[in-house]
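Left out: one protein chain. Kept in place: all the others.
== chain A ==
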Amino acid sequence: QLPTGLYKKVLVILHDTVLPYMNEPTLMMDFLTVAYGIGGAISLLALNGLFILIHQHNLEYPDFYKKLYNLLDPSIYHVKYRARFFHLTDLFLSSSHLPAYLVAAFIKRLSRLALTAPPEALLVVIPFICNLFRRHPACKVLVHRPSGPGDISEDPYIMEEEEPSESRALESSLWEIQSLQNHYHPDVAKAAAVLNQSLSEMEDDISGLLELSGYELFDKEVKKKATDVPLEFEQIRGLFGKKNDIFAEHFSLD
């Protein structure tokens, strides 16, 4: 087997510089299947090659969606290949023939993981989830359950369950997105608040958001022109002089 670094390099270029020029692309089947099984970033990268095989060479891949579902872990929002991964996931989930339970499980898992995501990833994943709702109206119970039970003491969704059909996602609600409406970044909060209203018909285009980086977000904010700068009205009394200052409790000025 290959070392991880080389593995990654090979997989990054496989789909557009190797596969199209092979006479028998299906020969790569085994290699990709193994790579997909490894987990982590390598699995994410192997997805691309696998997709070509499935799409153009009639590869039958059992439990593809289950594996994809299990690939979702907190690191997907932090890795470098985030854009590629979301692009592919968008492709895989674009079919309107997928069962509602599966899509709901994906939505629930993505939003659960979004609780640890940085803002640039959140700005991708929230429109992504909105798009899923548009394609699969049956999943809208996740955000709109007028005749449900009043209060529940536990989220019915089971995060640890590996089988999407067993995860009881359809019985749950998207409290995660509701939490994200309190996110500190104004754009994220606005994007999350979209799910409060009934969605518009048109799908959002997320291709422009995929490559977003934190620095770009920062730059965008800095360059905004403000007409008026609100000021703190509380009189200050030094660096750590505020009322109930956390710093005064734990840091000293020495």
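Throughout what follows, a residue touches a chain if its C-beta (ideal position, glycine included) is under 8 Å from a C-beta of that chain, and two chains touch if they have at least 3 such contacts; residues count from 1.
As a convention for this text, contacts and distances are computed from a predicted model.
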Complex member absent from the view - protein name from UniProt, among "Proteasome subunit beta", "NOP14 protein", "Protein YIPF" or "Auxin-responsive protein IAA31": "NOP14 protein"
Chain not shown: contacting residue from A:Leu142, A:Ala169 or A:Leu209: A:Leu142
Candidate in contact with the missing chain, chosen from A:Gly5, A:Gly208 or A:Pro230: A:Pro230
Residue of A:Lys8, A:Lys66, A:Arg135 or A:His185 in touch with the missing chain, whole complex considered: A:His185
Contact residue for the chain not shown (choose from A:Thr116, A:Ser165 or A:Ser207): A:Thr116
Positions on chain A where the hidden chain makes contact: 73-75, 77-78, 112, 115-119, 142-146, 148-155, 173-176, 178-180, 182-186, 189, 195-198, 214-215, 217-219, 221-222, 224, 226-233, 235-247, 249-254
